[in-house]
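FYI, not all chains are in this one, though none of them got moved.
Labels for the chains are A, B and C, by order of writing; each one numbers its residues from 1.
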Amino acid sequence: MRKSFGAVQALRSGTLRVEPGSIHALIGENGAGKSTLVKIVAGVHRRDGGTFRFKGNDVDFSSTAESKGAGIAVIYQEPTLFPDLSVTENIFMGRMPLGAGRRIDRAAMHEEAESIFRRLGVRIDPRRSARGLSIADQQIIEIAKAISLDASLLVMDEPTAALSGVEVERLFAVARSLRDEGRGLVFISHRFDEVFDLCDTVTVMRDGAYVGTEKVAETTVPALVSLMVGREVDDLFPKVDAEIGDVVLSVENLDSPGVFRDISFDVRAGEIVALAGLVGAGRSEIARAVFGVDKYRSGRVTLDGKPIRPGSPRAAIKAGIAFVPEDRRQQGLVIDSSVAHNIAGVIRGRIAKGGLIATGMENKAVRPWASRLEVKTNALDMAATTMSGGNQQKVVIAKWLATGPKLLIIDEPTRGIDVGTKSEVHRLLSELAGQGLAVLMISSELPEVLGMADRVLVVCEGRITAELARGEATPETVMAAATGTTPDQIHLEHEAEAVKEVTA
Amino acid sequence: MNTALDTPPAPTRRRPDVGHILGGLVRSREIAVLVVLLLLIAVATFKSDGFLTGDRWRDLLLTPSILMLLAAGQTMVIITRNVDLSVGSTLGLCAYATGEIMSAGHSPWLAALGGVALGAGLGAINGLIIAVARVPALVITLGTMLVYRGILLRWAGSDRVNAGELDPGFLDLGTKQILTIPVLTILSLLVVIAVGYYLRTARGGRELYAIGSDPDAAALFGLPIRRRVLGAFIASGALAGLAGVFWAARYGGVSSNAGQGIELQAVAAAVIGGVAIFGGSGSVWGAAIGAFLLVTINRVLPILGVSDFYQQAVVGALIIGAIVLDRVLSSRAERRLAVDREATS
Amino acid sequence: GGDDGDSGNGGGGGGDDAAKITVIPKNLGNPYFEASTAGSERAAKEFGGTIDEVGPGSGESGPDTQVSFIQTATQQGVNALVISANDQDALCDSIEQAQEVDIKVVTFDSDTSCRDVFVSQADAEGIATKQIELIADQIGGSGEIAILSAAANATNQNEWIKLMEEDLKANYPDITLVDTVYGDDDDQKSFDETAALLQAHPNLKGIVSPTTVGIAAAARYLSTSEFKGKVALTGLGAPSQMKTFVKDGTVTEFALWNPDELGYLAAFTADALVKGDITGEEGDTFEAGDLGEYTVGADGVVVLGDPFVFNADNIDDFDF
């Protein structure tokens, strides 16, 4: 199957074959195209090409309603709940059982909801409203929703990202029983232990393309990792070695209940430090806390030894921190205004004369950055919406570079960017480091982490579980720390060869 | 907006049902407004002994019947994150149409039917523009408000429908009572109950809430968003049409400015009744009680010696108060929930 | 196109060509002004002129809604404007523009601070005393009464109300005015305000409504309530609207100058100005068809005469 969004080709040749009565794992780096594939199956997106057979006959769902009707249940990566409605209604929305006089049969719904929750072994009051549920509870309700459909195909896109161990076990029990009822399940996860624990077969995707399918019984983590990563790591991520200066940012046991616990680390001038880990590990939260978007309960953040007032992005910007957020369409760009406005957005203070900014002056101030980043926008005052993801990313970076920061925090620098632009962004980052900028990079893409970072901090469930120097950072060590397993479980002796194979 | 209503306080989690219902009752916006309303009436009765006797009682119940219909319709629309400013003009147009049909010698039934049908049609126009072209309802219905009024002005010109031209039986309807309860009031109560029942117990009704609560999620669910929104506007229009019929009966005449400005009252009623202006929550009961309160206040204030001139100000203060209160309550509720999560995690 | 030229001739006393008169009532759709316009048209037939009625729709409000009509008429170069002003100042520049091109401006029913002649329906005194007199003998000279007025800022309404209050103080010690409410000349508001009045004042014996919309709405409410016949209602009303209520006993007597005659007189005044028979000076006299001779009073006011009282006996003779 093929699918592209504008310039981003999310799926080149997505291929997945799911047998009834089996649990099929779908793995791949962030942006590999897993969710896109899922969304096509669910009827959220229409595929650009390729074939899609369900129970033997060709199908092409134009709406999620159709796929539901056909017996496909999907748990989306991001919870989709109606905060104002009750938990039960959320589970049954769109297909509520009708009782006497076409009125919906609440008793029956609550009944079934209760039983599903019992089955999942959670205690959620089905009558309460969905507003204010914890992310984990929301995830549970997503699962309940899918189960209640009793569909013949159940797709779960990273259902465990936010779940605790016990809950995961329960979910797996249910999944197995469903399999034994002869249903087909697709399970997407970044956690190998889960894949090996639950699944029968595993399909690996990379850059929107099908890489291979293995029987779980007959494969190993390193094998899968090499399938996932399998590309010339080193020249794709050209980090020039810059001489490391003295400490710029230092974070001392930062603590925010429910999200992360006693986080401490330094970032030095000219150094690129990567926060690696699984989706939902808490890296974005850490970054947001450092930048002051989110408040934290205890701990302190200092830049060049000067403490930064918590909970105030303005203070952070003044102090010289730049923050390129995870979802730039949402947070980084002021979509409706022009590139120039966006880039100048945060430096008005500098280029303003008496509080006023002449457009000419603005453009002058902005051009060098834009050209330096090779932002491919023919006119600077073209609307930001109209650019490809890659160019948008560059604009956001330019926007912050224009403030002449000491520290650049960049979350998922290349998410949603086509491979070509990816390496440009990487070159830019190492260049900046070369000029003595301190960079804190959050990335879920292992190769990126390994290629770019001078040091890797691995975050697992809100804790820093490992600090690896460039030399000792390998797919296995990082994965191990990220999944909470230990490297020797992932046969270290193989590791060397594995990487050789990869880089050969 | 008012999670406070739907969310049981943490402790009652063990006995959800009772706890929920109790918590609901105590916190319920509907109850709160109702209490205010009854207090008002009580005070008024105390101050002027004739307040609840004979036709005074009748009018107390009769006058709100029209606004109640509009508030019900407005609620359906607001729940879907839209708003309908055109109901005032729709009312006027439908009231005039009803009158004209009758004065053309047709039966009151036909006339009433015509009025409601016309209303539904006008509502459909709003709905189609908004749902299909996906444009903000606020501006579009502001536009149709002017257009519909303009059409009415053109049609009625300097003419007006007088009591004489209307069917006597129809006019009686405006004052007839059953066990001292005016017929119009009974009718609009029935309508409100019907709408409320639909919103509460029908799939379509719940989907309206879902759409207003999170449009993107609604789309992921494959809910028929356009159809539902269109439906809501048609309903609102039809109810405005019915209100127009009531208007003709109640006031025994229709002029080209009938219903002017009542749309804002309808919105106010819904808001006071606890309907969240950004959709997803609120009940039609609340809106109806809000409408009752709005009308009754203007009735009671003079008795309490509050100057005629202050009445608008009081209504305004009421709206602001209601909203700000909501805000305070809900933010408090959120804090409580955060704490809960800590505890459980 | 712009006929400033021949409007000049018209103004220049060339009585030979028919006077083109534009009538601008406060708003269209008000039976009262329909009657007055009818009168003006009757007059025009007699002195051989033409009448053209334009004005704001009943939906529109605001002091300057009449401006555009005055200006359009000015551009059309009519000979005279007959206006019932919505606001006593807002219209002035547009009126002055008209006067610059020698268009005569007559106001009737409610005045502005800038015009050639004001044709007054009756002097305020007469109107106020007449209504009090009516209500007084309908409630037997004692008890609570209330006033249902038009808009809170309606010039003539407020003047009358002031005079009524003085009259009550002076001559009717047993009658107390308990409340004054405003129906904004809106059907439904007047209707509801009446209901509210009766709710607020259980001992109310009479209502005075010096506005045709108000009295009709009040009468309609009373006729459908238990207060019919118990609470007296009088004021200024249009016979056509009040007929049913006089017949069914809701209303016994109410007053009004004859708007038909008012429009008739206004048209003749305009004609006299156009012909140059009068200039608007105090003391000028002119013939107003079958109404006989009129004299321009102080600061250019022509008074129609005392208000006329309608009751069951005479109401059928009127159809405005």
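Assume contacts are C-beta pairs under 8 Å (C-beta built on N, C-alpha and C of every residue); 3 or more make two chains touch, one makes a residue touch a chain.
Given the structure is predicted, the values throughout are model-derived calculations rather than measurements.
A single copy of each protein chain is placed in view; the full complex in the file contains them as A x1, B x2, C x1.
Here, only the chains that are shown with their structure count from here on.
Interchain contacts link the chains end to end along an open line, per the touch definition above.
Among the chains in view, B has its Cα centre nearest the centre of the complete protein Cα set. Separating the CA-averaged centres of chain A and chain B is a span of 45 Å. One finds 76 Å separating the Cα centroids of chain A and chain C. Look at where the CA atoms of chain B average out and do the same for chain C: the two points lie 38 Å apart. Counting partner chains per residue, chain B has no residue touching two or more of them. Multi-chain contact residues, meaning those touching two or more other chains, do not occur anywhere in chain A. Residue ranges of chain B in contact with chain A, taken from their complex: 3, 6-8, 13, 16-17, 20, 197, 201-203, 206-207, 209-210, 212-214, 216-218, 220-223, 276, 280-281, 333-334, 337-338, 340-342, 344-345.
Put simply, chain C touches chain B in their complex at residues 28-30, 34, 57-59, 152, 179, 181-182, 186-188, 191-192, 195-202, 217, 220, 224-227, 241, 244. Listing the residues of chain B that touch chain C in their complex gives 48-51, 54-56, 58-60, 63, 149, 152-153, 156-160, 162-164, 171, 174-175, 247, 251-253, 255-258, 260, 298-299, 302-303, 308-309.
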